[in-house]
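In this view, the complex is presented without one of its protein chains, the others remaining in place.
The chains carry the letters A and B, assigned in the order they are written, with residues numbered from 1 in each.
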Amino acid sequence: LLNINQRQTEGRQSPLRVVEIGEDELDPAIWGQNFPVQYEMFSRTAENYGETPYGGSEPYSRLERFPALLRLYAGYAFSIEYNEERGHAYALIDQQQSERVLQRNQPGACANCHSAEAPLLIEEMGWEEFNHTPYNDLAPSLHTASSCHDCHNPETLELTVTRPAFINAMAARGIDLAEATEQEMRTYVCAQCHVEYYFAGENKVLTFPWSNGLAVEDIEAYYTEVGHVDWTQPDSGSDLLKMQHPDYELYSTGIHARSGVSCADCHMPYTRVGSVKYSDHWLRSPLNNVSASCQTCHNVDEEELIDRVVDIQTTTATLTRSAEVAIIDAIDAIVAAQTAGATDEQLFEARALHRSAQMRWDFISSENSTGFHSPQEAARILAESIDLARQAQLAAVQIDVPGTVSTISGS
Amino acid sequence: LLNINQRQTEGRQSPLRVVEIGEDELDPAIWGQNFPVQYEMFSRTAENYGETPYGGSEPYSRLERFPALLRLYAGYAFSIEYNEERGHAYALIDQQQSERVLQRNQPGACANCHSAEAPLLIEEMGWEEFNHTPYNDLAPSLHTASSCHDCHNPETLELTVTRPAFINAMAARGIDLAEATEQEMRTYVCAQCHVEYYFAGENKVLTFPWSNGLAVEDIEAYYTEVGHVDWTQPDSGSDLLKMQHPDYELYSTGIHARSGVSCADCHMPYTRVGSVKYSDHWLRSPLNNVSASCQTCHNVDEEELIDRVVDIQTTTATLTRSAEVAIIDAIDAIVAAQTAGATDEQLFEARALHRSAQMRWDFISSENSTGFHSPQEAARILAESIDLARQAQLAAVQIDVPGTVSTISGS
Partner (left out) sequence: MRRLVGTRTLILGGAFMIVIGVLVGLGGFTFAYAKGTSYLSNDPETCVNCHIMRDEFDAWSTSSHRNVATCNDCHTPHDFLGKWFTKGLNGFNHSLAFTTGNYPEVIQIRERNAEIVQENCIACHETLVSNVYGLHEDQDRSCVDCHGNPGHQNRNTQ
């Protein structure tokens, strides 16, 4: 498309470059001198636009809203503080001020996704060194939350990925990022951070558990293979896995991903400013901006579109609550068996089922779209979580402990 | 959906009327003299185009393919014979030759949806009389399977509903059929038969349980209110409900219904014959005809469209199998408790949970799209079915029966 390419060149020059942006420039304000519109939009991620039915930018305590989490995360940092997430502007400060950081010693690995300095520090210190250095030792060199530099090549401004964990994980999946289309990049830049992760080995190397695939079963299989355990729940004694924001993984199983729709299509929709279109850099809930986010593709009125989302989310939320009840019933049954004197050997099956049930529930509970990114898959995963939790409960209540007589079940 | 309505007119214009079609004319061949194309297409419903991954026109035995059904339907006619359904041409003969009819005395009510004579006989005999007359007594006057007369006004050829059960049920929902749009009629004509039903009272009056709404919970509430029981399962002693082809009910909760897509849009797509577009009267699986059925709306290649359907169905089918396992475990536990001497009073809760679990599983299992008509809702219903079945099992295994000591569960 010869003449298109010509236009592109014009296009690329159109915004006049006031300053030369250095390769290591992190400060959005400096980038903003060349791209004032995007900078102005990006700065609005500091705004609180309030709550949506299941999301939004009000950083309420998830522990207060869903007390079941206190029981399910018992013994793990997430039971101390866990809030609804908000805009990119808070990425660093919310981490630094989280009780999970203040009360626990965390590794530098935490900084990978919360500080724009990460790529430079990694270059400087080396990958492993960066990850296992205590977070508090790194703290002094962390100043910038989220920056243009996270997603853009400072010179060409093309989208680029800057986080080693993502690059390694894609390599493990056999995906060559050099081949990525522009449209895929509109998702990959987000998949650097909005994904499930763990810290591998002594050096706490940030790793995404993707080598078997992105489905929840693939991720569970991976953790079983490497023998990973996030923590042992005190009362149940089960070795559990914690899932964190698998937004990209769940999205990948959905109809939108399948239709080639990218994260940016919905979370950074084109917006007309004057006579020109810009990508809306105010990353937020699309429910706060339905007309640009959805209506271009869906010629449906705004109210109806919001209803479609909220109905999908309400179904997911209801099943999520049911899974919580089932898992807590399982924990109670395991505890009761223990108290009655059941041995670890006798409790092995119940605890294994509990682990599988809870990581599935957490996969959907910690994902941020309340099921919208893949409605049927979210319901499927919760169905399995409930089934496994109830089986854990059954295994526990049917344990034969000295002092009680064999249960009567035929199954 | 714009263009669909535009195309409708085209089709209707052309045909020149060779014969005058009498008000009570049932024979498709006579109608066919005026509308040879539709007749020719409609006649193809006698063709066997084979199996699709989860549907198709091969009338295989569902009991052989899913042996769990033998246990779940134990004591009910469906455990004798139950096959995959096929084309409209077989509507009458498949009923007459079904072991469910040969080995059991069925009421005339069965003929409502399997014989074109039904509306005329109802006029003649009266509604209640028609329903409670034994099927075998009606048999001699049943000759025509499915006919143009089921869906069309013989004079204007407009779509029309001819089945009292549907008209009564819509009235009970407070919906005025006189107000129905043409697009709605493209679904209503199907909803005369592709729906859950039961025979109310002594007179076996064919009734659709819709007065609380179409959701599975609404239907369960309705049956509880009227105290309906389809049969008591011999081994578990549970009073169960049988669901039959709630195609319209499930479809109604889906995104297609929500987007105004009708049954006919997918199952009777407009098809070019020569220069004119006709509604394809060969009612069948859209997977046998994806290009006309789906591509009008989805600009996606055929293979990918089929994959999308089959992936949704595979998820539904997997959850359906899990629900079967859970329900059978519950039955086993109830039986074991009974054997151990549990009283009906002690078993009350387990049996009630079993009833709720099985009617939900059956709602999806007996629905004919294997979840496609409403993917997330199908998964939600199966998740609840599994949860309820496991709770039934738990209730049963935890029953305190003389000779066994109280179970150890804390929950």
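In this text, a contact is a pair of C-beta atoms (placed from the backbone, for glycine too) under 8 Å apart; a residue touches a chain by one contact, two chains touch by 3 or more.
Computed from a predicted structure; not experimentally measured.
> Which listed residue, B:Asn34, B:Gln96, B:Gln244 or B:Thr296, touches the chain dropped from view?
Once the missing chain is taken into account, the touching residue is B:Thr296.
> So one chain is hidden, and I want to know which residue out of A:Asn48, A:Ser61, A:Gln183 or A:Thr232 touches that hidden chain in the complete assembly.
Of the candidates A:Asn48, A:Ser61, A:Gln183 or A:Thr232, A:Gln183 is in touch with the missing chain.
> Provide the residue numbers of subunit B that touch the chain removed from this figure.
Counting over the whole complex, subunit B touches the hidden chain at residues 1-3, 6-7, 259, 271-272, 275, 291-292, 295-299.
> So which bits of subunit A touch the chain we can't see?
Subunit A touches the chain not shown through residues 1-5, 7-15, 157-158, 181-183, 259-261, 265, 270, 272, 275-279, 296-299.
Please note the rule applied: only the chains that are shown with their structure count from here on.
> Take the average of all CA coordinates in subunit A, do the same for subunit B, and state the distance between these two points in whole angstrom.
Taking the average C-alpha coordinate of subunit A and of subunit B, the gap between them is 41 Å.
> Using the touch definition from the top, list the residues of subunit A that touch subunit B in their complex.
255, 258-259, 300, 308, 312, 315, 318-319, 322, 326, 329, 332-333, 335-337, 339-340, 371, 375-380, 382-384, 386-387, 390-391, 393-394, 396-399, 401, 404-411
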